[in-house]
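Heads up, one of the protein chains got dropped from this complex, but the rest are sitting where they should.
The block that comes next holds chain A.
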Amino acid sequence: MIRRFAFVIAVIALALGTGSPPALAHKMKIFASATGATILGYAYFNADSRAVQTKVSVRGADGSTVFTGVTDDKGQFAVQATRRMDHHISVIGDDGHMATFTVTAAELPDSLPPAGGAAPAPAAAVPAAAAATVVGSDDLRNFIDQSVSRQLRPLREQIDAYQEKIWLHDVIGGIGYIVGVAGLAFGFANRRRRPQVTEPS
């Protein structure tokens, strides 16, 4: 009995050992945020594996398709927003992986027309160099928006990564559930057999 128990412990330890980097998840995910009117994002599996050459489509809150394309060799994509509305991004891999992400209207600059508004003028991308010649208050506001979102981006990436991380307590909790379910099954199975057991043996 002790040997059997030791064997069980060894198998569980082995299972835990092989899964020792529990930070690694297997699931396609998207991260995206708006810098000015440009939505920059990337599709990834984990910290060191991006989803390259994967189909991306971006749908506006009004149902229009804003963008379709594939991610580049770093898993990245860039979309020019022309209206201030929620942008629903979805990435679909040929092998059935799928992920969705929403960039909310609040992230996009006020200068864009709202969804369903007048046909927008082609959004002029504000190059970083233009920041040097800040004149009007709109330009100043755009400049501040852009630099704040650039500063916030790594922080948001980190929060996103933390949310998606698989923690050791998830793994241990799962194993605990399995042990618990097995215990229940064992108990029920024995209860069903008890009348036979009480017969003289």
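Here, a contact is a pair of C-beta atoms (placed from the backbone, for glycine too) under 8 Å apart; a residue touches a chain by one contact, two chains touch by 3 or more; residues count from 1.
Everything that follows uses one rule, which is that contacts and distances are computed from a predicted model.
For the chain that does not appear here, its UniProt entry gives the protein name "Cobalt transport protein CbiM", which is one of "Cytochrome c oxidase subunit 3 family protein", "Spore gernimation protein GerPD", "GMC family oxidoreductase" or "Cobalt transport protein CbiM".
Touching residues on chain A toward the chain that is not drawn are 7-8, 11-12, 14-16, 18-19, 21-22, 24-28, 45-46, 48-49, 51-54, 93-99, 164, 166, 170-171, 173-175, 177-179, 181-182, 185-186, 189-190, 193.
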